[in-house]
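To keep things clear, I will list the structure first and then write my remarks on it.
For this view, one protein chain was removed and the others were kept in their places.
Labels for the chains are A, B and C, by order of writing; each one numbers its residues from 1.
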Amino acid sequence: MKHEQTHGTPMKYGMAIDLDKCTGCGACMVACMAENNIPFKEDESEKLVSITWMRIFKLSNGKSFPDLDICYLPRPCQHCEGHGGHSPCVSVCPATATDYSQETGIVSQIVTRCFGCRYCMGACPYHARYFNWWDPVWPDGMEKYLSPNVSPRMRGVVEKCSFCYHRYQLAKNKAYLNGGRRVPEEAYQTACTQACPAGAIVFGDLNNPEHQVHQIVKPDPDNGNRSRNDRAFRLLERTGTNTKVYYLSSREWVRRAGDNYLAHEKTGQVAKLHH
Amino acid sequence: MKVDRRSFLSFVIGGAAGTALSPLPWKLMDDSSIWSQMWPWTPVPPDGEVVYENSTCSLCPGGCGISVRKVDNRAVKIEGRPGHPVNDGSICILGLSGLQMLYGPTRIKSPMKRIGERGEGKWQKISWDEAIAILTEKLTDIRDKGEAHTVAAIAGSDSGTVPALIRRFMTAYGSPNFMRSPSQRDVDELAVKALFGGDGRTGFDVENADYILSFGSGFVDGWGSPVRMFKAASLWKEKNITVVQVEPRLSNSAAKATRWVPLNPGTEADLALGIAAVLVDENMLDTRAVSGLGSWKNDLLAAYATEKVSQTTGVAAGVIVDLAKGFAGANRPLALCGRGKGLVSGSLRETAAVYLLNALSGNINREGGMWAMPEADYIQWPDVATDNLASAGLVQPRLDGAGTGKYADARYLTNRLADSVNGGGPYPMQALLVAGANPCHDLPDTQRVRAAFARIPFIVSFSSFQDETAAMADLLMPDHVYLERYEDVPIGAGLAQQMIGLSKPVVSPQFNTRHLGEVLIATAMAMGGSIANAFPWDDYETCLEETLAEKWDSLMETGVWVQADTEPVADTFQLAGMDAPAVQAEGDVNSFPLLLVPYDAIQLTSGYVGEAPFMIKAVADTVIKGTDGFIEVNPQTARAAGLAEGERARLTTPRGEAQVCVHLFEGIQPGVLAMVRGLGHTAYDGHLAGKGVNINELIGPVEDPSTGFDAAWGIRAKLAKA
Amino acid sequence: MDSALIPKGVKRCPMWQFLLGLGIVGAVLAWGVYAMLLVWFKGLNQTNMNDYYGFALWIWADLAVIALGGGAFFSGLLKYIVGKDELKNIINYAVLIGFICYSSALLILAIDIGQPLRGWFIFWHANVHSMLTEVAFCLSCYFAVLTIEYIPLILENRQLDKVPFFHNLSHNMHETMAVFAATGAFLSFFHQGSLGGVAGVLFGRPFAFREGLLIWPWTFFLFTWSAAAYGPCFTLLITWITEKVARKKLVKDNVIELLAKISGWMIFTYTIAKICDTTRWANITAPGLGQNLADFYTGNAFYGYWILFAEIILGGVVPAIILISAPLRKNPTWRVTAFFLGVMGVSLNRWVMVLQVMAVPIMPFDTWALYYPSWQEVATTILPVAYGIILIMISYRYLPIFPQEAELNPIQEEAAMAVEPHTESVPDLKPANA
Partner (left out) sequence: MSTLDEKAQAGMDDHAAHGGDGKASGAGGFIILFFIIGFAASMVLGWVIFPKLLYSQKQQPLNFNHALHVEEVGEGCQACHYFREDGSFSGIPKLAQCTECHEEPMGDTEDEAIFVEQYVTKDREVPWLSYSRQPDCVFFSHAAHVIGAKMDCVVCHGHIGESEVSRPYEYNRLTGYSRDIWGKNIAGFKRNSWDRMKMDDCAACHKEADAIHDVSVQTQRGHCYVCHK
């Protein structure tokens, strides 16, 4: 909004996920499913056709017993900013069913606009986008728990994590009622952040120095929004996706697993590719 | 005029032009796309006013506070309740899935009686009056024959008013056979009695400890009060505290620990005593709270020399000394025990050995230490005035043998139930009431449990769900689920505080179900006499309100009641239980060269309630794929058996065999196989039934000779290509 | 029976034989249609695609048929713009093959999208940044051009041609064909290129991503070029197959050789460009993203270095040499081998740019995803092949596709007989020069 942007700097919602704390328990996944009316089938063990906006990957250091180490990595949509808002998926959608907001930094997905070409899924290196291969069917009676805040999707469209944008919408409603426009930090938190029993996820405005996520990440706008925190890394930072989900780990092998490196390259210390 | 081809063509062209200029094609194109945007068969959730209802989750013993979001009359989401002393806003995967249980199709929707063969699944809906009449008639019949003691009841827990009502009913009726589902709580209570000399449980001040030595306790796999433990584990990370996880498999807890010490399965007690021996040897002790240590020190040193322990446990001697020094060097070290989630009663020797470590470091009943918590005592009902029939029944020995002879210290030996019913007991069982438990799936050696159930002439299930035990029942009297009912939830689960939570009806009952408390009161009334007199309440809510007395108002308001100061059971730790023999895995090494150990996963409930679809969806494809269940195998072991990742194999134990898939995992010792506990359901619906293997079909109870509890930590096994 | 419809001066197989052929191919077509309906009514769960394989067999088929259909625009360009007039003897067939390829591509796209009823959103709510938008617009426009190019051919049917309106229409359209050819070439440049861009712009996928020129990645130009190079190969291969099936020569060798030679040089230059591209990508682009060739070609059961060899050497260098070298080119066996290898090469290239892109793990902790199509996908992919064969059978039988056919295969005794019956079927319009 023209007169809105003058109200302050645009927001850039993002996350910091502490992998030292994450236990891989799956509460974030289920919180997301429950919050966002995500359907399920009788068999969800075929993970390549299982809709999980939030998915937990299991990372391993590849060593043998007893030196093996594992780490869990929850992967929501990374809400890539790319270069100037041209995230990998948004720029390829032929029908403008997904866009990047300069106001919130959120990559949207409008399922009623999507006609299911799946190009965005091919473009997303994080596999954060899911296709509705089937009609969503809730077992008899279970449709009662569906939330009116998120529209259930139909067969044949792509869906993905929205950073629980509807919570922002609702928080903004309340802000209007209270005579304001800005949504306070605690009024807009994603379902996964709220649920995480380990407190591993921190969500907020990366542009706002008062927000915890900013304080943890300390993004460096002069260096492609890289974190100034030594424990922090982003997934596939080198591809220039410029994601807004930062991960923290004290283990070097975990940080190295977040990106592709040639054998001689040092973790987290390679120049960013320009394009 | 003649309509020739050209005229017709012209008509068609004119029609096409006219159509193109009319809204018909364009509007149809637009509308059909709009139709496709909201197909009539895609549900549209109705909007409405949003309210949040506070309650307490009772799906596990954790006792978390929940806040249920409702839109008009529908519950749409369960969230953690901010500010709650247990979980402060967080919630676990099970708690989040509650609504799928509430609204799920596997609920038992009304009272039913069996009309087909047992287990055939043929039921007839009946009214509550009829159900209560059937139950009353059956129980009266048995009692009138002077055989009241042949009726048994299994409950999920024995704390809180509802289990107390069951127990009261059994007492008034005249049966000593009240049982509860086995768990680590069994051995913990017994250990508190043996070591501290009173009734109670242990509590662990994990938040304030500064060194954690966990003997296989899955502190982030569902041990204790799960959400509280998750939060503690994060706190440990923040405070940079050393956490040592001792277990044969790289569990999630082991992966979260600062150090994982793999050891030979089943040798935890040896390691704990080995560490104790180092502490004694190096005099790194604080013996203020320990009595009777004197001469025992030498026995300990002799029996648990570091080298010897190293051999038994497979842990290097240096590591043992290291652990001892780390433990002794910390200000507030804390040792935990109970494998995984603590679903097995466990061995007294192991429990006592770990508690001894806490005692030797002087952290009993101290900040950051282990507390000997007394039992909750808020249920103060007058004693039951039993009539002659009841009194005669009550003096009979228990079917499971608990409380007498060599099992004098055990309260419940539910693990012995199957053998007892199958002919080993003092008398046959004539009727069984099951509430909040699913023994036909959860008890080890399920085949034998099911055989026992087949012999029981009359089984009543109060389950809300179509579980394996309900499938074996003759009468179904479904309870409300926790979101539809009032209930007090005493929170034990390792907390170093006394707390009571309150479950409140968040939504009105969805089906024709009835509160178990109400059913018990109604049945008692119907049976009349002294039984009716034992239940002086009009309804359950009155009973609950009267019982909670002054706590009621604050519970209604805040949902949780915390006792300010609790007097510990005792401050002195007496040495006991540690000289019992070690519990060995069943089976012969030559025919079964490998060891199968169960492990617990937070994504599975491993308890009374079946996993909701959401939970199963979060299970990795290396645990279940399709209907196949996996076992974790070290690649070396798999190679030796000629098995590759994902390959099907036949797993055989002395108790049974199953087809499994192989998952290669470097996080497990060669020669050991691990299988998750909780799968292999035969009841419920297609979202759960038939997935994976129930490890209880492969493993049987192994009695701890000193207590009678099941202390099986694994079983010998062999693996071959399928 | 249908001899009135058969072009003059040529001989066609008996009706029963024709119908039998139609029946057999029609059965395959019906199988494809059944699969198509299954997909439309039950959804894309009928396929073996998954969230890692959003693009699979169908998109490959699209890319492949469009590349192979490139013979139409390129021979049009050569004939009408460059002025290689001999190509008029094969241009009809090139147009027909192009028409089949492009209509097939559109059909497959209509099956491939999850919400066919909303397919028009790509035009109505177009996102100008998307390569697919560019593809959709240029593809549809070029398909319209191909239709326009194909119509005069239909109108040349002996009976239709008798209708003065059609006759004139056809004649006038022929006159303006140069304009359409130019438009077609222009549109083709963009949509062939955009199809290359589809993979090349995926900057999140180092295997596909290419740097480039202006707004386009290199793959944009490589795709246009390869379509121009290999499209004629396909036209020539199909011509050869048609000749084998019809058991007669349809196009003179000098025409074939001319197009083959041009194709050879195009393949040659394309292969050099492709090698340059691959070298740069392997040594600069991918390593800049922390990946090297071994990451793309090892660690899975299917995609190995062989694919590079098959695509660039077998499908590029070898056919280029054969077609450039006059003695080899003039030898029919070598020539057809080159056509075959070329078609294989470009199809493989499209496969790599679609399916291998999806298969390669990007996040270091991810794994290779392999895929095999379901029968529904196979059937719907074979469907256009069957449809193409049927359209060729009908077009060949009733339309003067090959201007040199009559000359190359003079009819002796039956000529008169073949003409006779048609006078009855259309009594009021006597052909002018019967």
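The criterion applied here is as follows: a residue touches a chain if its C-beta (ideal position, glycine included) is under 8 Å from a C-beta of that chain, and two chains touch if they have at least 3 such contacts.
Predicted, not measured: the structure shown is a model, and the values here were computed from it.
Asker: For the chain that's not shown, point to the residue among A:Phe40, A:Tyr145, A:Tyr165 or A:Tyr247 touching it.
Answerer: Final answer for the missing-chain contact: A:Tyr165.
Asker: Which listed residue, B:Asp4, B:Glu117, B:Glu550 or B:Asp565, touches the chain dropped from view?
Answerer: Of these options, the touching residue for the absent chain is B:Asp4.
Asker: Residue by residue, what part of chain B touches the chain that was omitted?
Answerer: Residues touching the hidden chain, for chain B, are 1-4, 6-8, 10-19, 21-24, 27-28, 31-32, 34-35, 37-38, 40, 44-45, 47, 49-50.
Asker: Touching the missing chain, which residues of chain A?
Answerer: Touching the chain left out of view, chain A contributes residues 1-5, 10, 84-86, 90-91, 93, 96-104, 106, 108, 110-113, 149-152, 162, 165-166, 168-170, 172-178, 181.
Just so we're on the same page, only the chains that are shown with their structure count from here on.
Asker: Where are there more C-beta contacts: A-C or B-C?
Answerer: Counting C-beta pairs in contact, A-C comes out ahead.
Asker: Rounded to the nearest whole Å, what is the centre-to-centre distance of chain A and chain B, using the mean of the C-alpha atoms as each centre?
Answerer: Those two chain centres are 33 Å apart.
Asker: Approximately how many whole Å separate the CA-defined centres of chain B and chain C?
Answerer: So the centroids are 63 Å from each other.
Asker: Which residues belonging to chain C are in contact with no fewer than two other chains?
Answerer: 115, 118, 121
Asker: Would you give the residues of chain A that are in contact with at least 2 other chains, written as numbers and ranges?
Answerer: In chain A, 46, 50, 58, 60, 135, 154-156 touch at least two other chains.
Asker: Can you check the complex and tell me which residues of chain B touch chain C?
Answerer: Contact set of chain B toward chain C: 29, 32-33, 35-37.
Asker: Under the definition above, what is the set of chain A residues touching chain B in their complex?
Answerer: The contact residues of chain A facing chain B are 18, 20-21, 23-27, 29-31, 33-35, 37, 40, 42-47, 50, 52, 56, 58, 60, 63-66, 68-72, 112, 135-136, 138-148, 151-156, 191, 194-200.
Asker: Touching chain C in the complex: which residues of chain A?
Answerer: It is residues 46, 48-50, 57-60, 73, 80, 82, 86, 88, 91-97, 113-127, 129-135, 154-158, 235-236, 238-241, 256-262, 265, 270, 273, 275 of chain A that touch chain C.
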